[in-house]
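Note that this complex is displayed minus one protein chain, with the remaining chains in position.
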Amino acid sequence: MLQKILIANRGEIAVRVIRACREMGIEAVAVYSTADADSMHVRLADEAYCVGGAKSAESYLKIDQIIAAAEVADVDAIHPGYGFLAENAHFNEVCRESGFEFIGPSPQAMEKLGDKNTARSMAIENKVPVVPGSEGLIEDDSAAIKTAKEIGFPVLIKATAGGGGKGMRVAEDADSLENALSQARNEAQAAFGNGGVYLERYITSPRHVEVQVIADSHGNVCHLFERDCSVQRRHQKLIEEAPSPNLPAEKRKEICEAAVRMIRGADYTNAATVEFIVDPDDNFYFIEVNARIQVEHPVTEMITGIDLIKEQIRVASGEPLSFKQEDVEVRGHAIECRINAENPDRNFMPNPGTISLFYAPGGFGVRFDSHVYGGYTVPPHYDSMIGKLIVHQPTREAAIATMRRALAEIRTDGISTTAGFHDKVLQHPEFVAGKHDTKFVEREFTGN
Amino acid sequence: MLQKILIANRGEIAVRVIRACREMGIEAVAVYSTADADSMHVRLADEAYCVGGAKSAESYLKIDQIIAAAEVADVDAIHPGYGFLAENAHFNEVCRESGFEFIGPSPQAMEKLGDKNTARSMAIENKVPVVPGSEGLIEDDSAAIKTAKEIGFPVLIKATAGGGGKGMRVAEDADSLENALSQARNEAQAAFGNGGVYLERYITSPRHVEVQVIADSHGNVCHLFERDCSVQRRHQKLIEEAPSPNLPAEKRKEICEAAVRMIRGADYTNAATVEFIVDPDDNFYFIEVNARIQVEHPVTEMITGIDLIKEQIRVASGEPLSFKQEDVEVRGHAIECRINAENPDRNFMPNPGTISLFYAPGGFGVRFDSHVYGGYTVPPHYDSMIGKLIVHQPTREAAIATMRRALAEIRTDGISTTAGFHDKVLQHPEFVAGKHDTKFVEREFTGN
Amino acid sequence: MSKGKPTGENVFDIERIREIVKLMEEHELTEVDLQQGDDRIKLGRGGQPIAMPAAAPAVPVAAPATAPPADAGSVNDGTITINAPMVGTFYAKANPESEPFVQVGSMINADTIVCIVEAMKVFNEIPAECTGKVVEVLVADQEPVDFGKPMFRVQPNS
Partner (left out) sequence: MSKGKPTGENVFDIERIREIVKLMEEHELTEVDLQQGDDRIKLGRGGQPIAMPAAAPAVPVAAPATAPPADAGSVNDGTITINAPMVGTFYAKANPESEPFVQVGSMINADTIVCIVEAMKVFNEIPAECTGKVVEVLVADQEPVDFGKPMFRVQPNS
């Protein structure tokens, strides 16, 4: 088993990983920027090293400084958390070359799955349904029109190197296709330095459903069922839940098995999330694989009782998973709300600052993963999430009631948060019925 | 269902009841003393009324003021929490006469069970094993010696009105009995204005095991399995856990069924705890019934998934329990540590004061029921508990690891707490083996 | 967090200023001068106590066990308040027909009954326990009051 781990991250996920290490009797080493000297992860770690200035580029993204800290601290592994360097195959490689286990997949698997186009072909190879679309990149416009007609309009144009919606366009018919193509190409070129685009059928009213998978180095690949993350704003997840409401049992079985096939086929170890979109008829289509632990992993932990971070560490230590697929059962319903230091009344403008008075939500069925405390100053340099509020109850209805109760308890004098906005969403009939899609928030609340 | 409830208590239990009300859509009304104006229960309640001065006798024990607040707030029920007026049959009666449902048993059941001697006879009627001892009170010394010889020395002398160890004496033999008797009588007279004492066999190396029971007004009486509260200091519980370690399955079944017989026999409704001592051969003997919700109820909630406060409110509303006995299953292991504002290095001297910086423990498997926050001042007027740290894991071993991790996270700059002391206890081989008895702490740590 | 630049924090944060002012008042501070880089908070306070902001808690934070006059809601203008000694319903009149016990302008002495607070069907007559002139009635007839709640503002005789 690993003895000492450096966490190359900050905020709640650094705290989360430190907690798992502590419970496993593993030493935890924190790195931090000058802006995070007072952050909780620094104080909870066994050792802490300042790796540079406030800007991420000068600290949390500085590979050489993080590796240097790992050397000085003499750790045997590095946990990347999410964001920052978590899906940087180069960092992954440097860690391993420098003699540190990277707690995640191999650089090769990470790279393959990182390219949407390659991932899509791998999905097809593994009989994982994908959105009907062009085989590979679109060469010229005539080919595009031909393909689009085969797929059937409306079609979606996507950048192969894309993400966060950049380089995406919808074409309703052949006439609008050419124009949309060139727009998408230019946007993709500008954003990613890669103008390659492809076509796929445009799914109306899609739900975002993802399957949590984890594989060890002994050939075990298990899924921990799915999460529904359809409550999004500008492609940013706001609320996640498990299990997915209104997903028929046989579809749940199919989608989970497809995810396992995908990960097994990619010769992948450690935790991964396979993302799908689900159409109104419950047909599911592969979107991408996230080769990291995700923000929303706790909802899966709550319904399965399995600690995903501990399993990640076990896998990275070369040990088998602590459970078999048949041991994984769904118990009750879990919901997570991301609490961000943003002002919903001002178009979610981030508002960092000092939290003069802080009430943490608590009680039966409530889990709050956070790095903040009364007197803490939220620095302006990083993402605005100050905590994840997770609830677990026997039913979805009870989980919503507990979440609303817990949201009302949060007090952050000095800064405003998205807690109140979440409460509005939780009361909306579409959400209560579990019939919301990924456009629900923009349609019903923010108007994009 | 009840619509509006006044909580006649303060601190974490007031917060706990408010949370249950919120989740059930019931309005919660707080009462508070002038010393608690900034307390969390005041801020979380829908309404709050100041009922008097800092001293409990001038506020939380002032029945007329609490009833007056209930009238002004126009509630339909009163939850007494634990301590203060929770087991005061007179208050119970006044609530009902004033037209407020008392969330607890009838005054009659409370009174009967409140008298140890009556309770003991009821136990015998209901075939619940009791510690061999005198039938009723000891009249004179010669009778005492005769009885003691039948029971077998050493014998324990207990005050019929007693509690907290007052009026208790152990007599090793006939010679020491007379002296011990008069001492016990005087002490009991002084402490409770009632010199009545009785004899029972003195159990060496006893464990404290109690069974959680709840009964509705439809004839359903269910147990929620047992808790072990053997980690005590001067008869004050420090650590509670469920299930009880090393209790054989058939004994668990017997003790739980005995507890249900006791409560059914007492014609009792709402939540009750039946306390037993268990000897080294796992024989159990009835001690007393606590006719209230208890501090340690969360460990039972964690292993059963049942919200006891919500069930109390349901029962008081005249509804049946939300579950049947056969639905109650034990899942995993839960431990609770009472975090007190005391200095273990100074013989647990209470040290109220302002918590300038506060870290609440959190994360997977951790529940922290508390009313404190950064900047909160712990008033000197009430008991020193600032929170209950509860953990839930698949195994006792994992629960201990999580508890130690969570204890280490607690930060209360400005006051010292018992967190560090708990960590020592959790590492002790006797506790780890689950072989500790009620004298464990005094024997191994505090002396006396 | 480099020096001389604020930590995304706002010097003009009213909440914090209120906290500092409260601190100054409680501890009779005459001056507070905080500087960090280009940021500065400088507060001065004369011999006269500062009036608590209107946003002060509805309930006295530290009223003593028995709520005597002049404790809650004092604004240091020389007036004092008569506070509710118990939870209950405030009655300004002995019965719906009769005149109020006292009104603005009424002269009162220690024994003057100023109102009735009803609790548990008991109508408690509340004596002024102070001497002077009523300058303000702070509670409406039949409004609920709790312990320490200011009911009347009185200009005491000097």
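A, B and C label the chains in the order they appear, each numbered from 1.
Simple rule for what comes next: a contact is a pair of C-beta atoms (placed from the backbone, for glycine too) under 8 Å apart; a residue touches a chain by one contact, two chains touch by 3 or more.
Quick caveat: nothing in here was measured; it's all calculated off a predicted structure.
Remark: the omitted chain is touched by one listed residue; of A:2, A:20 or A:35 this is A:35.
Across the entire complex, the residue among C:36, C:89 or C:155 in touch with the chain not shown is C:36. Interface residues of chain A with the unshown chain, by the touch rule above, are 32, 34-38, 42, 47-55, 58-59, 64-65, 67-69, 71-73, 98, 354, 356, 375, 377. Within chain C, the residues in touch with the undisplayed chain are 1-4, 7, 9, 11, 16, 19-20, 23, 27-37, 39, 41. Residues touching the missing chain, restricted to chain B, are 356-357, 375 (touch as defined at the top).
In this section, only the chains that are shown with their structure count from here on.
Put simply, the chain farthest from chain A by mean CA position is C.
Centres computed as Cα averages put chain B at a distance of 40 Å from chain C. Those residues of chain A in touch with two or more other chains do not exist in this structure. Counting partners per residue, chain C has no residue that reaches two or more other chains.
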